[in-house]
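All protein chains but one are shown at their positions in the complex.
Just so it is clear, A, B and C label the chains in written order, and each chain counts residues from 1 on its own.
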C-alpha cells in the first residue's frame, strides 16, 4: 500500500528515469548479458559500455584484480565503435522501457563532437562524456584533470549533441570542484561521478603487478566514502544535476549519495557480486524513503544536514 | 633455523630500523597504550601522534566512522604540543629499543622549523613532516597539494633539523610525483605515504554526516591499492627512501609496498582490529622473504617486475 | 592492564526482538584483570567489520564459575547482528578490561538510574554493592523492559522504580521525573550512578545537581582503538578540554561534562 504511494521517478537533466537506479558504464555491456537475469525495463537507465569513434581491442589481459572490498580493472575501452553500437546494440536496448545513456571517450574534442552527433541522431536519451577513464594513455586522463580541457570537450560535445550531455568526472584530482565548474562552464547538462580511483596490486610471489597494464581503476564498496564526499563537494559547487556512483551496493549506500546531492545513482561493481544488485538497491532505497514517510524518492536529493 | 639467517633490518634515510615495520602516526599515540599489549622494542619504529607547536584540542566529536573495510577519522591533531611531548612522552619512548619518529604539523613553515629544532635537540631519531593532514582547515591541506609550498616547508624543516626529515605526502592530489619531487628538491631525506584519502559517510536516518567535521580521512584495507600505486609512482619519480603505508594488515600487504619501492612500512588502522597487527605483519613479511629464499627482507624493496 | 583474549560463549539468551543476554567465559579478564560491571570490552565482530564494537559488562565474577562475564546488547547494525548470531561454544576475540566502572569506593546511599540498554551496565551495582541503593529504571515501553534484568534489581535494591515513556509499565514518563521525586523525598542519597542515552544523562545530571548530589554518568562515543591511542572517542569537558570515553571513561563525573557540546 505504502509503496504504491511512493514516487520513484527522478529527472536527470530533463530526462525522466522511472527510478533513480542506473547501471554504471562498463559494468553492464550493452545490456544483453544481465538482461538474462532481469527485465531491463526495471532499471531507471543504462549507461552503456564506453564507446569510441573507432573500434578498440582494449588492453592486454589480465585486466581484473581483486582488492579489499574493491577491484581493479584495466579493460581500457574495448568496444565495437560508435557505428557498430548504433547498428547492432541500440535497437536491442530500445526494445526496453529504459533510458539509454551512451558513454563516450574521444582522443580529441572533435571526436566527442562527431560521436555526439551520431548518437543524437540515432536516438539515445543522453550522452555521458567520459573525460576520466584512467586507462587510456593518450587523452583520457588529461581531459579529466585539466579544467580548460574539460571545458573544451564539454563545449564541443554540447555543440554537436541534440540530447543532454552529462560529463563524467575523475576522482584522481586535487580538487574535483574545479573540474566540475569547468564542465558546467562548458555547458554540461549534468555531471556523473566518480569514475575509478587509480590503484595497483602486486603478486608478491611473481613480483608482477596482477594487471598487465600495471595499474588500473579501483571500484566497489571500498571507494564509497570517497564518492559520497565528492558528490557532496560537487553539489555545493555547481547547480547541475548529478549522477552519483562509486561503491553502491545497498539502498543505504544509494541514499547517502542522494542525500549528498545526487539526483540518481549508478550501480557498477556490485553487479559482479550479485546480478540483481541494481534492483535490490532500488527496493532498498524505496524502503528507506517509505520509512522516512516521503512521497517521492527524489525528496532525498540534497537532503543532507551538514554540521 | 631459516629465520635465523634472515636479516630483518632496514635503513630509512640513514636510520637503522631493526625490522621494517613501523606504526603509523596518530594510530599509536605515544606508545603507552599498545605498549600494554606488546614490548615496543619489537617494532622497527614508532611514528608518534602528530605534534603541533602549541597544544591542540582537536576536532569536535564524533570523530570516527566506519566504512567498507575502512574508517574515517577527523581527530584533527589533538596533541599536548611539542614541549609537553619532549617532557612527558619522549623519555618513556626512549626506554625502548625502537626508532622514535616525531610527526609534526605546522601552521607556517617557521613553525616546522621551530619544532624541528626542539625535537632534534631532544633526541628523536627522525622527524616526519606531515604536510598532508586533511583535517585542519588552515595550512594543512595546502602544503600537501602545492609543490612550491611543499618545497618551502621541507627546506625550512631541513634547515633546523639535526636528524633526518621525512615528508609525509597526501594522496588527495592529481599527481603525487609532483609533490614528491618538490619535497625532494626541498631536501627531504625520505618520504612517507600515503596519508588518508578524504571521505564522508552520512547517517541516512538523521541525514547528518557521521563526523562532526562532515568529512574525514579514509584509512584501512580499502585504501591499500591506492597506496601501492602511489608508492610505485613515487619510487619511480624520486631517489629517496620511502616509508609506505595505507591499509597494511598482513605481511603480504607489506610485501606489496616494499616491492613497489618502500624501504619500510607503517601499520595504522589495522591496530584497531588487532593490537598485535604490526608484529603479525613483521612475521608475515619474514615468512614471505624466507619462502623466497632471501637473506634480507630489504631485498624486497623495489623488487617489482612491472610489465 | 588490558589484554587481548579469546573468550568462549557460555550461553546466549534472547531477551526481546532485538536484545541478547550473552555470557562469556572471560577467564583471566575477570580472574586476574578484575573485569567488573560498568567497564567495557571491545569485541571483534567478524571479518566484515573493520572496527571492534564496545559493549559494557553487566556483571562479572559474581556467578559460578567465577570467570563469567555477562553482556547485554541490542542489535543496532551489522556488528551487533553478527554478535547476536553467536552460539554457545563460539569464540570471541575481545580486548579488556577497558575503561573505568562507577566509583563506589565510598560508603553511601546510591541511586542507580538506567535507561533502556543503559540499564544492564548498572546490574552489578544493583546486586553487589555493600551499601544501600535504590534503582530507577526507564524503558521505552513494556515490551522493551527486560524482566530478566529488572528482576535482579528488584531482588537486591531497597526499591526499584520502573518508568516507561508510553506508560505501559510503571510510571508514565522519563526517569528524571522519578529521580526528582526520589531525591526530594529522601535526602540521604550520596551518589547518583546513571547510564543511558545522552539526553537522559543530561537531565538526570541536572536533577542531581539541583539536589546537590554527586552524579556519575556512563557516556558513549564512536571508537576505533578502544584503548586510548587514537583519540577517536573524545568528548568535550566543561573546561574545554577533551577526555576519552575509552580511557578516561566511560564513567565521568557529570559536573565535568560539557552537556551542550
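Everything that follows uses one rule, which is that a residue touches a chain if its C-beta (ideal position, glycine included) is under 8 Å from a C-beta of that chain, and two chains touch if they have at least 3 such contacts.
Since the structure is predicted, the reported quantities are computational estimates derived from the model, not experimental observations.
Among the displayed chains, contact with the absent chain in the complete complex occurs for A, C. Among A:106, A:164 or A:220, the one in contact with the hidden chain is A:220. Considering the full assembly, A:58 is the residue among A:58, A:147 or A:187 that touches the omitted chain. In the full complex, chain A makes contact with the omitted chain through residues 26-29, 32-34, 36-37, 49, 57-58, 60-66, 69-71, 73, 75, 78, 210, 220-221, 269, 271-276.
For chain C, the residues touching the chain absent from view are 47-48.
Here is the rule we use: only the chains that are shown with their structure count from here on.
The touch graph of these protein chains is an open line. Distances from each chain's CA mean to the overall CA mean are smallest for chain B.
In terms of the distance between Cα centroids, chain A is separated most widely from C. Averaged Cα coordinates give chain A a centre that lies 47 Å from the centre of chain C. Per-chain Cα centroids separate chain B from chain C by 36 Å.
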